[in-house]
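A single protein chain has been omitted from the complex, and every remaining protein chain is retained in its original position.
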Amino acid sequence: MENLIALLIGAPLLGAAVLLCGGRRLDRAGHWLGTLLAAVSFVIGLALFADMLGKAADDRAMHQHLFSWIPVEGFQADIAFQLDQLSMTFVLLITGVGTLIHVYSIGYMEHDERRRRFFGYLNLFVAAMLLLVLADNYLLLYFGWEGVGLASYLLIGFWQHKPSAATAAKKAFLVNRVGDIGLSIAIMLMFTTFGTFAFGPVLESAGETGEGTLTAIGLMLLLAACGKSAQVPLQSWLGDAMEGPTPVSALIHAATMVTAGVYLIVRSADIFNAAPDAQLVVTIVGAVTLLFGAIVGCAKDDIKKALAGSTMSQIGYMILAAGLGPIGYVFAIMHLVTHGFFKAGLFLGAGSVMHGMNDEVDMRKYGGLRKYMPVTFATFGLGYLAIIGFPGLSGFFSKDKIIEAAFAKGGTEGWILGAVTLLGAAITAYYMTRVMLMTFFGEKRWQPDEHGHEPHPHESPKSMTVPMILLAFGSVFAGGIFGIGDRFVNWLKPVTDYEHGHPPISAMAVTSATVAVMVIGVGLAYLQYGRRPVPVVAPRGSLLTRAARRDLLQDDFNHAVFVTGGTHLTRSLVYVDHSLVDGVVNGTAAGVGGLSGRLRKLQNGHVRSYAVSMFGGTAVLIAATLLMRAV
Amino acid sequence: MSFPLLTATAAVPAVGAILTAAVPAARRTAAKWLALLVSLVTLVLAGIVFARFEPGGDRYQLTESHSWIKDFGVRYELGVDGIGVALIALTALLIPFVILAGWHDADPLETQSKRWRPTQGFFALILMVEAMVILSFEATDVFLFYILFEAMLIPMYFLIGGFGDRAHSGTDENAAAQRSYAAVKFLLYNLVGGLIMLAAVIGLYVVAGNFSLTEIAEARANGSLEMASSTEKWLFLGFFFAFAVKAPLWPLHTWLPNAMGEATAPVAVLITAVVDKVGTFAMLRFCLGLFPEASKWATPAIVVLALISIVYGALVAVGQRDIKRLVAYASISHFGFIILGIFAMTSQGQSGATLYMVNHGISTAALMLVAGFLISRRGSRLIADYGGVQKVAPVLAGTFLIGGLATLSLPGLAPFVSEFLVLVGTFARYPVAGIVATTGIVLAALYVLVLYQRTMTGPVKEEVRSMPDLRPRELAVVTPLIALLLFLGVFPKPLTDVVNPAVRHTMSDVQRTDPQPEVPVQTVEAAK
Amino acid sequence: MNPVNYLYLAALLFTIGAVGVLIRRNAIVVFMCVELMLNACNLAFVTFSRMHGNLDGQIIAFFTMVVAAAEVVVGLAIIVSVFRSRHSASVDDASLMKL
Partner (left out) sequence: MNALAVHNLWTTAAEPLNKIPAPKIEYTQLAPVLIVVGAAVLGILAEAFVPRKGRYLAQVFLSVLALAAAFAAVVGLAAGGYGTTRAGIAAMGAIAVDGPALFLQGTILLASIVAILTFAERRLDPADHGHKVDSFAAEAAAVPGGDHEKAAVKAGFTTTEVFPLALFAIAGMLVFPAANDLLTLFIALEVFSLPLYLLCAVARRKRLMSQEAAVKYFLLGAFSSAFLLFGIALLYGYAGSVSYATIADVVDGAVTSVNPALAGTMGNDVLLLIGFALLLMGLLFKVGAVPFHMWTPDVYQGAPTPVTGFMAAATKVAAFGALLRLLYVVLPGLTWDWRPVMWGVAIVTMLGGAVVAITQTDIKRLLAYSSIAHAGFLLAGVIAATPSGISSVLFYLGAYSFVTIGAFAVVTLVRDAGGEATHLSKWAGLGRRSPLVAAVFAVFLLAFAGIPLTSGFSGKFAVFKAAAEGGAGALVVVGVIASAVAAFFYIRVIVLMFFSEPKADGPTVAVPSALTTVTIAAGVAVTLVLGLAPQYFLDLASQASVFVR
């Protein structure tokens, strides 16, 4: 059975290879092939899952060792996989949602002449992401880690003729690279500390080394997670990443890749458990991002950017939960999965809307779309309810647990974190309601564009709606299936050894508080956007609003500090290289030349001056000889 | 005695060079095919060397030894260790692609006199360089190595100065001027380095009385050859200076951008992917092998210089306007990594450095050759003159991107393996240096992606609208290289197998052992 | 009389000759100064010969005279031909080749 693990990755990889090298002759069938192979991978995943369920909880983990990757003196890196419950969860999420989005893309990318390549990239992504979650050592994980980075680079910049897209892609890759520094340093630390970086040995013996080292490793891992999962301070790329086609946003920048950071932290649970300081930092990062994303989400008029902000904030929840330790890991993952469903659904919905609106993304130009595209409305609505944590829907279960866990952290920390999570829940409800109202309610606000043809909103083809419907199911029931009876908790227990936290206040109180803040958030949004018409041109807005529209000035900061500073640095270095380093050499050459020119003058063509030099020379010779004898 | 395989490997291209040069002016194409054929035969021979080499065997294998210049204590001594084998393979592997890529670079212009036979000369010189480089990887006699080290400058010099890139901004005159400036700069830098090394070589003779690498190392090991530490330091510096110019190490690097900028892309590849490797190779074999103590003494300074090269090279690369100069500075940064790996003096570092030499050769070749194809289409080296190429020539853009990704050492492509090994190896001994070097991966991403974005993406520029995509010949050049990058990126074992023992020997030369992990957990076997 | 004085004289003559070479312009005169130096050498030889009581010095003097004569032949030939082509025997005029 283990041997199937490689196939999980192999199928989409094959797809990528064929589609990218195949050339134009595959244009007609390419998308079907891609989708098929993704589905194959999903089926294999299910098979393995079934097999896994058949086993006892503790020996469910499977290993497959393909071959030794980098065999060097005292350094062993293998191409080897480990499939345990945690990985399994991801496998199913990735392949499942991935397949749906492949299907969706068939319709969405129908009119793009480079559709084949798009599917190639998607397959490449799926393969890389699976490698990431299946690796049994950190270096191989790094491999997948960069692989998804590459796929995301290619897909964000898929419409390369748009400079904005190309720039966004580059930005995403660079910011991720900054995070990667963290990951590689972490791996180096592991190597110098444990002599290896395979999950098994490292995690088992994590306790044996000093807390300082572990904290360092933990923080480095966190840095990596920040890059991948768009956490403060490395979150700036996610908003721009929306330049990519919407299915990409749904799959990579909502459901799967951006959650890799959470996976990394949960995977390294043993290290973090032994390094409380690192954990604290993790929770702080999570909390900050949670609010940051939420605030940004409130201000954006671009529907995808609003959703991106929401993604950021939701991942903030997960990171925070992961930072809480054993009481949080499970819920981090659980929220990750449910979020995978409803956020993917929301994005696909947004995509469907844009599809009907000539790719208009400004919500102020929407309005009243519910009657034009009912299916989209329905699915989007369910996703909406799920994310704001409407009782009974999946978001409710996962988020509520996190909030509980946050309080359960105990002490002031617990209170602060709990408060933050609650506040986050309120804001989430607010901005999601805002999105909902601006898009589907109120009267239509769109006008003909400069070419004069007015958008004719219409429902999307089956290939797009079906995945949306399926995801909607996920958003509705996933939470219940997981949450009721702690199924999910027991499922993951072998990996993350869950311990039940005891919040200072009863779980019931937390839940009701959650619901309450949710209602408040919805109410506020309704007052602002439901009661009175939405202005087509965005009002100037408060200082905070304006800052939030600019991602809370994050980009301005980066630009001022890194871009401008960097440009000056390189310019000056180029100058230094040319005039200083090179100048010294050329200077010496010129010096010798000048000397030569001057000495040359002595050769003035007059015999007598030659004779003088000989005479003088002789005198010197005599003097020197006598002197030598004298001394 | 057995068949002199090593000599043959070097002799074939040498003879081939003479034959190619002899081809009459009219039969230009014949000369090209002859050169290609010869390079392929050499490749086969190199393959045999690779196959015949037993990782478990002696340090130097396939050895040959003949008396040559008794009075100078010079012998014609050949032998290869794993590092030599790997680099010979690299050289023999790249030359056919270089020749194929430069197929039309040396076709004579109408204006030139009929007796002037540039094409024959071009390919003959390339083969001559190949012969000398291969022999220098095989030489186990310091003097023999020195001779080749110096002599290979001459053909390189003519390749750079005689066959400039026809794509240049400005008039032919100042292009010619720049070209000969670049050529002279290349030659003088390396010649000065070589002459300083000559002094050291003579000094070595005075101290040791012969030039046999093995004998000297042995004598040093068993103490029969005492060397005053000051002497050893001076000799080391003499050798290292020459190699650092060749490598090139900051601040001795400025000849490289000129040379690579002015030369045709294939020649640029020859410089950076093949000839410069002799420098790093020699550091590993001669500096560490002959002067272990001095090497350790100099390590801190060298590590610092290497770090400067890494960061500085990358930053300056970001600021370049000329595609080929950008690649040149990128190479400087990479050479920084190689030297860092060598002088970290850990198994990982040195294995990494060796792999790095090979991988950097392949990746730079891929990137540079595609860049050459691009430049030859548009007739300009300036990044600003391009834009949106990806739309009109997707395959070219794709291969260019892969070359770039290899340059920024993306996992899955060969350079990642070596770069990570170097980083780990360095970090294990000098954590701070390791961390500083790690920033290089961000800067690499920066210059590669900026280059790709400015040339390939965005709206299509008028001038490139009619640009054809890669032709079959060009594909034949690029595809194998990329395949190789992927293969070695996932399965470098064939290389590491031959390299590991050599590294073990070097480590014992310098009497250094790897730092042990602070928590000696069960070894990898146990983990599995 | 102490033969050493002859040596001093020889040295004096030699120096006079050398200085003459350095300061005189006319090629002929310069050449004569060289001859003077040679004769100074002769004087020295003869003196030393006398002091050492062996004939070598005197014999060498004869050789020197012959050589001097040969030099005159060659030298005058050259100088005269130069004079004929330049109408000047000044060594300073002959400076086509310099630097």
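In order of appearance the chains are A, B and C, and numbering begins at 1 in each one.
Here, contacts are C-beta pairs under 8 Å (C-beta built on N, C-alpha and C of every residue); 3 or more make two chains touch, one makes a residue touch a chain.
What you see is a predicted model, and the numbers here were worked out from it, not measured in a lab.
Asks: With touch defined as in the header, list the contact partners of the absent chain among those displayed.
Replies: A, B, C
Asks: Specify the residue from the set A:His111, A:His451, A:Arg531 or A:Arg629 that touches the hidden chain.
Replies: Considering all chains, including the one not shown, the answer is A:Arg629.
Asks: List the chain C residues touching the unshown chain?
Replies: 4, 7, 10, 14, 17-18, 21, 27, 30-31, 34, 37-38, 40-41, 44-45, 47-49, 51-57, 59-60, 63-64, 67, 70-71, 74-75, 77-79, 81-82, 84-86, 91, 94-98
Asks: List the residues of chain B that touch the chain left out of this view.
Replies: Listed in rising order, the touching residues are 67-72, 112-113, 115-117, 146-148, 150-151, 153-154, 157-158, 161-162, 176, 179-180, 183-184, 187-188, 191-192, 195-196, 198-199, 202-203, 205-206.
Asks: Touching residues of chain A against the unshown chain: what are they?
Replies: Against the missing chain, chain A presents residues 589, 592-593, 595-597, 599-600, 602-603, 605, 607, 609-611, 613-614, 616-618, 620-622, 624-626, 628-629.
Going forward, only the chains that are shown with their structure count from here on.
Asks: Which one of the chains is farthest from chain A, going by Cα centres?
Replies: Between chain A and every other chain, the largest centroid distance is to C.
Asks: Could you put a whole-Å number on the gap between the CA centroids of chain A and chain B?
Replies: For chain A versus chain B, the centre distance works out to 37 Å.
Asks: Counting in whole Å, what is the centre-to-centre distance of chain B and chain C, each centre being its mean C-alpha position?
Replies: About 66 Å separates the centre of chain B from that of chain C.
Asks: Roughly how far is chain A from chain C, going centre to centre by Cα mean, in whole Å?
Replies: Roughly 97 Å separates the two chain centres.
Asks: Could you list which residues of chain C touch at least two other chains?
Replies: Residues of chain C never touch two or more of the other chains.
Asks: Counting only residues that touch at least 2 other chains, which ones in chain A make the list?
Replies: Expected reply: no residues.
Asks: Mind pulling up the chain A residues that touch chain B in the complex?
Replies: Counting only chain A, the residues touching chain B are 20, 65, 67-76, 78-80, 139, 142-143, 145-147, 150, 157, 160-161, 163, 165-167, 170, 173-174, 177-178, 180-181, 184-185, 187-189, 191-196, 198, 200-202, 204-205, 208-209, 213, 566, 569-571, 573-574, 577, 581-582, 585, 589.
Asks: For chain B, which residues count as touching chain A in their complex?
Replies: Touching chain A from chain B are residues 188-189, 250-251, 253-254, 312, 315-316, 318-320, 347-348, 351-352, 388, 390-391, 398, 405, 410-412, 416-417, 420-421, 423-424, 427-428, 431, 434-435, 438-439, 441-442, 445-446, 449-450, 453, 456-460, 490-493, 496-497, 500, 503-504, 507, 514-524, 526-528.
Asks: What part of chain C is in contact with chain A in the complex they form?
Replies: Residue positions touching the partner: 18, 21-23, 25, 30, 91-92, 94-99.
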